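Quick one: the structure is below, and I'll ask about it shortly.
The other protein chains are all here in position, but one chain of the complex has been omitted.
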């Protein structure tokens, strides 16, 4: 409800078209309704082609099935489910013929709306092969956000020379997602080589003292290079969300 | 703004006493204003005699002086400042002749409104003398909340027999605040002896492996006795807030 | 044993009705017996309709079976078993025909006594679907405590507008249990909107850097809103105990 | 050195204008020189009006004086020194008459070049007064990056209603920096209300169990709202770097 | 080799009974041999009836089988294997007909020598049923050390009154082992009630924030009662070793 | 009050020497009084020559002065104050002419009663010079407990050969206190060489990753040698308490 | 590409043998190419007989199969795969008839090139049997590096006398790898006995408070003996790499 609709409503009260009691009922919930609607409207407008997302971990098959089913029935948006183990996909794959499963990234995608492609390149860079599942989750998410993604894999800082041939694409990107476990140094090194924002995703890959990704997380937070924003451990989805918002900003 | 005031306003529009444009201006901010007002009204009504609080730690003397000065000038509420070091009190003590400083609890209090006394006893129990500063902060806060406070000091579990003579008052209390450092076991023991809710405050008192209160904090969170709610380390103020709300609930 | 019974006993000694030796036997255990009885009496009186509780985790099937069997045979109280995996329930379900299993909350309930309903509403609020198992454990426990529970699910702060329509019920509650994983911010936000005590339950739901619920736990302990008492990670039972005591206080 | 300059050089070799030996000398360092120059050129072009930065913490007065002096003598760029305590500023203030000290943010700024203003608003949002030093550091940095900054202070989630009147400016911002200590929940709440990237800065403000900002850090990393990138504790400078790159991306 | 044997040996050299070369060979390894023998002799004498111990965790079935087999073949000592899962016992049970398995304590015992009973009582106290496996490990170990063990189970501080009837036996013990998870407060409470040394064993029993026994460990280390020595989490064996040495000291 | 005194009292009631009302008054507090008295009696008898202890850290000068003054006035026991900084001693030194200050150990001792010497040697072993303050605290405490102390300093495992000449005294000791910072390995090595109980005290001495003594603490808890009981970081007092009880056990 | 090849190329340009455009193409990538080649050449020369390594953990069977297959097809180097579970080996064992599996060390080795033996002994020392898998990984790696390895097993500091007979070989070694879990003290003790560099590998072996090897890790980092370099928990491969480089340095 904006200023104009409010003026109209009051005009109707003034002219007697609308009874005071009815107007009270309409206006009483205005504070909350307005907030809600504004938010939702705002989102609807902005989110054309954006995915609806289900985080499957910690949910039962029944719960995921119910949520996905509701989304598929009621809405026209694109749907993304993350952290979906193969058994879970088997349990829901009959919900729609176009559900697509990415076994490495553990994502389920249903694309039903055209996605508006964003301008500029989103580079997804991984340190090693074992970081690929997280990169895949980021990739699937980014695609639903309309990002033009370039992949650069296996360029961990143990061989910093491997980064060099990729400098042109790294520097061309408008935003970069760097996925790395162990010490996570790739984020610092990449951020030191480019002038675009870097979204750093620590992964839980590593020997014992990686402590489930803590080493990479701390490494990325302490990056001596500026322009690095860190997301949660193994959170490829969150990285792609942030990168997607940056592309659109 | 409640239903009645809204109806009055609309009636004024209907009768022409209020122009539509003026009504739009009044109502335009209603969603937010309403939320704010509702919240504030609600609070004002409930919080008769409740303190306005300033957390001084991390604020400059100038900032505290400005905030306290504003509170003192503009409002009639009672005022509480916590974590106020002696130097800070010296720097603001001229703001009002009735400012009272509790050196142990590091609190500044200005009581200007009568406080409605709550029904039932709030027992504040400490394990040792070194826990008193936190207990004092809780005490000053609770008094401004209108709590009838009973103090039981120095009954740490190293001498659980010292608790026994205090069992009657412990069991009579409607709510208890247990303040303990080291292993914080007093919270479990007290909670096992009473049937009222226990607010547990870990303190940073202890040898090295207390890790600044972490040991007591974990101890209290893991209490094998039910009915224990834990607040932050050394947070006497927060404990008294929670206890105050429980007394009033 | 109170003053009157003690006087009677001594009177019997004085009159010779009771031999000194018999009195010694009766009184010898008085210190401890008194303590025990006082506690138990006190409890029995207060705990009408309260559950006897078995925490199954870490116990063998045989141990749980023995404990539950003893409770069912010997006592008339209501019985609650928490952290009971489906296999465990299968192993004990023959103990009583009225044993009821809540698969989501992993609780076994046997209600044999009427439960006295407490005054006021206990609102159980969850941030997301994955927090439901903990909320269910709290719900089952609270019901056995006689609480009138209202459930508000899936209102995590990622969409704070979803909280708004629930403000009336939130503000009406005498006590609230907020169940949230990830950053656990819901506890702070709810506590900032109501004037009743909030029992915060961190859950172990989240990506890697939730560190099994540590992030939510620390978040709730550091709540910038007053009136929050925190219980252990995933401890729905403990939250309901505290809330139940608050309702009764 | 780009393709064209390389072709010219070879052409000179071909025509004999340049001796092979001379060409070898020019080209021998090409690998490193090129990398360095490319980097520097790239930066110089992009960084018009960008600050040169000195992180003073852990450096002696002599070291800072030497570095600042060099920057002031040799280069025309704008200069920013962060983590500069008042004593340090006194020790270097004679280096240039235009050095400006921000006592709250502990920054020293020397602006000598016109800064190109970036399009779009950068909103810097703080939870409480004690977070202001970090916000000031971010503010000074962002100004040197050419950001159009809007400040929204003291809107912590303890009073989420205080956020509501600021929704229009929050939603209008192209990028937001959220500065919060304690549980850091403001980042999640803001990110849930806007559709722009949020740079979250945990601060070390809080009671004991904030563990020097760890609670806020974990809270922000676990944000249940998407689009949040986290920087190091109290790192206002790093947040502004990231936000600046996003504005320019 | 002591002074007397050394003198004898030299006397033999002096009288020519022993050639210099032979004496060199005997004495050359003396430094190490002496150290080794002294140690071993010392142990043999002191350890009559003491168990040889195998810590099975992290060893393959083949390794355990080889070690146990060697012990059984070559030596007459009593044998104890800890952390032996049922499958492991099945894999080695044919090594000797008298191998005895304690399924709760996961110990394998082979007693072949008479054990000299130590003077004084060793009380093993547990907080709850789930702590029994650790207590069983301690019990089996202590028995092999010749301790006269008294068991007191399920007296956690949630019901401190349950401790009271056990005060006589607690105070009579020469040394106590307290086994407790959750907050581990039982160690402090018991130590506050007795004047004998308390060996505290934290267990990994508890809700999430016990962090695998860390809460109980820190609690016990921070015991406000004196006379508590702490061993590793779940280390019933180590506790019994320490208690056994105390009994013998 | 034991069985005999209880029988006497009842006999007096029976014979009329004691009125029922008086007997009720005597017996009414029996449960608690008995518990208290038993404890205190027990202690008094056992603790001849034992110190009363004040832990000064976290207490104000006024508080310590008050507590010490009370002890000195009212009781004849020996007094020990730990963690007493030089300024604190200056502030209380006038309380009694015989107060003795140990500047290295930061202890204040007042010995007024003869102390019964315990049988057997208590060896206090330190790894390095920087561990001496903790060892001094242990030493002063142990002396008040009547221990016959032998000191072995600066035998850290970096030079394990330095331990060798001390083997005889180490093996002769009935109990040993090992004080070590850094990795704390000395406790394991000593425990592997002796057959007496070892009380291990981690100290906060070390480079950064000692984390205030955490490294030594974990090292000692994980000792691969049996018979080690660990106390809190830098807790020389606690170590001596435990060792004293072991000597007496 | 070195100076000579660069001069040749330019000479060809000068003489017209090479067109400018072709030379640009060859030189355009020189900066990066040179870096890469230099690195690779350097490596090839130095790494005669060095293994190519695959870290299997976190990789799918398909990924490992692809990487190993490529290595086997395309290159003549020796191949090492670490963290290869038995199932993984079964899935790749058909790739080459000479693949050899070490079940304890979980390594797959394919040796096809002669390995140049390094001068001097590399001693691999373990504290206990459970540390053998890590030592095996180090052993297999070291062999491929050409090290002459001597193994000393089961000499943990619980029995420091067991080290003594091994002193000659320990002191003869040019470099030592010490593999130990629990408190990891063996590294300090060994480093205190020798004058060669010690590579310390903490293992995750131990009771609860080893926290997955953290205790040993911290212990080794805090070694009071100089000359200890620490690698990651359970990282036998990394230890052997470092030791191999030291042998060659």
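For clarity, chains are labelled A, B, C, D, E, F and G in written order, and residue numbers in each chain start from 1.
Just so it is clear, a contact is a pair of C-beta atoms (placed from the backbone, for glycine too) under 8 Å apart; a residue touches a chain by one contact, two chains touch by 3 or more.
What you are looking at is a predicted structure, and each value in this text was computed from that prediction instead of being measured.
Colleague: So one chain is hidden, and I want to know which residue out of A:197, A:226 or A:244 touches that hidden chain in the complete assembly.
Modeller: The missing chain is touched by A:226.
Colleague: Out of D:105, D:184, D:219 or D:238, point to the residue that touches the absent chain in the complete complex.
Modeller: The one listed residue touching the chain not shown is D:238.
Colleague: Which residue, D:16, D:58 or D:97, contacts the hidden chain when the whole complex is considered?
Modeller: Of all options in D:16, D:58 or D:97, contact with the hidden chain holds for D:58.
Colleague: Residue-wise, where is chain G in contact with the chain that is not depicted?
Modeller: 35, 38-39, 42-43, 46-47, 120, 164, 171, 174-175, 193, 195-197, 199, 217, 221-223, 226-232, 237-238, 241-242, 244-249
Colleague: Which parts of chain A are in contact with the chain that was left out?
Modeller: 127-128, 156-161, 181-185, 188-189, 191-193, 206-207, 209-211, 214-216, 218-226
Colleague: Can you name the residues of chain F that touch the chain not displayed here?
Modeller: Counting over the whole complex, chain F touches the hidden chain at residues 104, 128-130, 132, 159, 161-162, 164-165, 167, 181, 205-211.
Keep this in mind: only the chains that are shown with their structure count from here on.
Colleague: Just to be sure I understand the contacts, which chains border both chain D and chain C?
Modeller: Expected: A, B.
Colleague: Name whichever of C-D, A-B or C-E reuses the D-G interface, so over half of the contact pairs are the same residue numbers.
Modeller: Matching more than half of the contact pairs of D-G: A-B.
Colleague: Can you compute the centre-to-centre distance for chain C and chain G, using the mean CA position of each chain? Integer Å is fine.
Modeller: 54
Colleague: If you average the CA atoms of chain F and of chain G, how many Å lie between those two points?
Modeller: One centre to the other, that is 50 Å.
Colleague: Indicate the whole-number Å distance between the mean C-alpha point of chain A and the mean C-alpha point of chain C.
Modeller: 38
Colleague: I need the residues of chain C touching at least two other chains; which ones are they?
Modeller: 31-32, 35, 39, 128, 159, 161, 164, 181, 193, 206-207, 209-211, 214, 217, 221-223, 226, 232, 238
Colleague: What pattern do the touching chains form: line, ring, star, complete or other?
Modeller: Chain contacts: none of line, ring, star or complete; other.
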